[in-house]
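Quick one: the structure is below, and I'll ask about it shortly.
A selection of the complex's chains, in situ.
Labels run A and B following the written order; every chain starts at residue 1.
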Amino acid sequence: MTFTAEQIAALVGGTIEGDASVQITTFAKIEEGTPGAISFLSNSKYEHYLYETKSSAVLVNRDFVAQQPVEATLIRVDNAYETVAKLLTMYQSMQQKKTGISEKAIISESAEIGEDCYVAPLAYIGDNVKIGRGTAIYPNVVVEDNVTIGEDCTIYPNVTIYHDCKLGSRITLHAGVVIGADGFGFAPTANGYEKIPQIGIVTIEDDVEIGANTCVDRSTMGTTIIRHGVKLDNLVQIAHNVDVGANTVMSAQVGVAGTSKIGEWCMLGGQVGVSGHLTIGPRTHVGAQSGLTNTLVVRQGGNVLMGYPAVEHKLFAKQAAALKQLPDLLKEVAELKRQLEEMKMK
Amino acid sequence: MTFTAEQIAALVGGTIEGDASVQITTFAKIEEGTPGAISFLSNSKYEHYLYETKSSAVLVNRDFVAQQPVEATLIRVDNAYETVAKLLTMYQSMQQKKTGISEKAIISESAEIGEDCYVAPLAYIGDNVKIGRGTAIYPNVVVEDNVTIGEDCTIYPNVTIYHDCKLGSRITLHAGVVIGADGFGFAPTANGYEKIPQIGIVTIEDDVEIGANTCVDRSTMGTTIIRHGVKLDNLVQIAHNVDVGANTVMSAQVGVAGTSKIGEWCMLGGQVGVSGHLTIGPRTHVGAQSGLTNTLVVRQGGNVLMGYPAVEHKLFAKQAAALKQLPDLLKEVAELKRQLEEMKMK
């Protein structure tokens, strides 16, 4: 895409300062500016970059007052940060979408593919699969038998979706995601573990995004469920029969053990662990690397938790501060003991 | 599959109470019952679901006494829990197995594929690969040169098995598993790290199941070995030259560093870390997120361990309880000090 600064100003309701005819072809952070790029300045901490940026144009707030001469063309808008988000979205929507069903894909005759879908070469679509209109299936994706996928989904390369799983609409699965592998269920016997068949499925509701190489296991019976609006980062593990509440967000490498139920609007930091058969209340925020076990503070929701086992974050901070003083405390108590002995002697 | 409650009762040696002709087509948990499903009641905590379930039939123990009227057909058996496990296994064995060697697979002329194998379209089988009878290779699996795979294995989509690795029989590898990538070995030099060639292999014995996106690295020399009956959950990391003892179980996201040797019948909780060159005694149980380093308690086996570095779990609990009291202890010691000073003054 190529636009002039003037065209962009018109698009976003901005006013120009400087060369209105300068050509814009991409975005860049203000500190990484290149000719042809548009940047933005919102946080005054970054203002000094404005005077040296190589970007051709910079979005600034209307009330911004420059302290030095600026080489780039300025576009003044009500809110520079929000405007750049809008421009990014416009830019992405203008990228050419892939379309067409490749003859080099393997598609079962009993599969139903909606209109305006993209099925790449080397994708595999099993028996009785149903795919809604506008969904994109990238190369080397494997969709096993009886899976249903809704409309306008994006399934990136090398994803595997096991048989019978049900996906809603506007879902994004990044590369390497595995949906519906067997839950980890084995019964011990004298000679080894016997597999408990996992005959349930995974259900993913609308507007979910799942990061690269994340795994969501099928349930033993019934369904593992990822509710609408959930966002999972990369390398996350969701075990069998887990229920993740709407609009909950998990950072990378979080692990949730079997049958746990997580409330809506929760936020789990990176590498958090959730033990099995747990209920986490809604709007619970959990600090990175914490471990959740079954405590009242976890169940009630609305808390900010930290540590292993996780406690209310203020308590965690207090304990951590106290721990720092512990080596000195040991010395102090030894000294008190000595003094007390001395007094007794007298 | 469709059976009547009567047919199922005959199959499992049960007695019917209620409509014997009701049609059963699937399984469901008692709290998620649907018409056409069979459920079970074993734990009395769930009894209240029995009176409201929508399932068409429910397996109960022979001595169960209902406190309210039940709409579903009851099938009384000696042990409802064990019966459902048996039924699940029967159900799975009746699922139609995929068979046939696809012409859309890429199979080297020097590869040997046993009878009754399934090789899906888009699978890749390299030179001199040997695959035993009854093994299933799903779409987009890559089996590199000189690999041997035993009988009745299931290799799910997008698995990669590097060259020369040796797999036994009745092994399940879930989607995205990587067997035999190079061990992480580099020698530091002034200019950067030099790679230490990893010329060993991975050996996987019989009856092993490995979860989605788990990685088992090849050894520097010799072999990394996963012994018979081992079960690894998703996203586990097994480094080069590791030896995992028979019937050991690891939950998701466990990491085992290079050359460590883990005894048989161990259980490692989710996200546990095991440092390198470590020996873990047999029947060691390790709590989630713990970190194992080289201590006596780790080497001797038979312990339940917890924490980082992991200690005997009772000691961990004692330390955790003490930590909670630490902020108060600090205050208390300050007060004692004050009182002692006061007494000295006198």
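Throughout what follows, contacts are C-beta pairs under 8 Å (C-beta built on N, C-alpha and C of every residue); 3 or more make two chains touch, one makes a residue touch a chain.
Predicted model only: the values in this text are computed from it and were never measured.
Whole-complex copy count, one sequence throughout, 2 copies displayed: 3.
Keep this in mind: only the chains that are shown with their structure count from here on.
One finds 25 Å separating the Cα centroids of chain A and chain B. Residue ranges on chain A touching chain B, taken from their complex, read 106, 122, 124, 140, 142, 144, 158, 160, 162, 176, 178, 181-182, 184, 186-187, 191-193, 195-197, 199, 213, 215, 217, 221-222, 235, 237, 239, 253, 255, 257, 271, 273, 275, 291, 308-309, 318-319, 321-323, 325-326, 329, 332-333, 336, 339-340, 343.
The part of chain B that touches chain A in the complex is made up of residues 26-29, 32, 85, 88-89, 91-92, 104, 120-122, 138-140, 156-158, 172, 174-176, 207, 209, 211-213, 228-229, 231, 233-235, 246-247, 249, 251-253, 270-271, 288-289, 320, 323-324, 326-327, 329-330, 333, 336-337, 340, 343-344.
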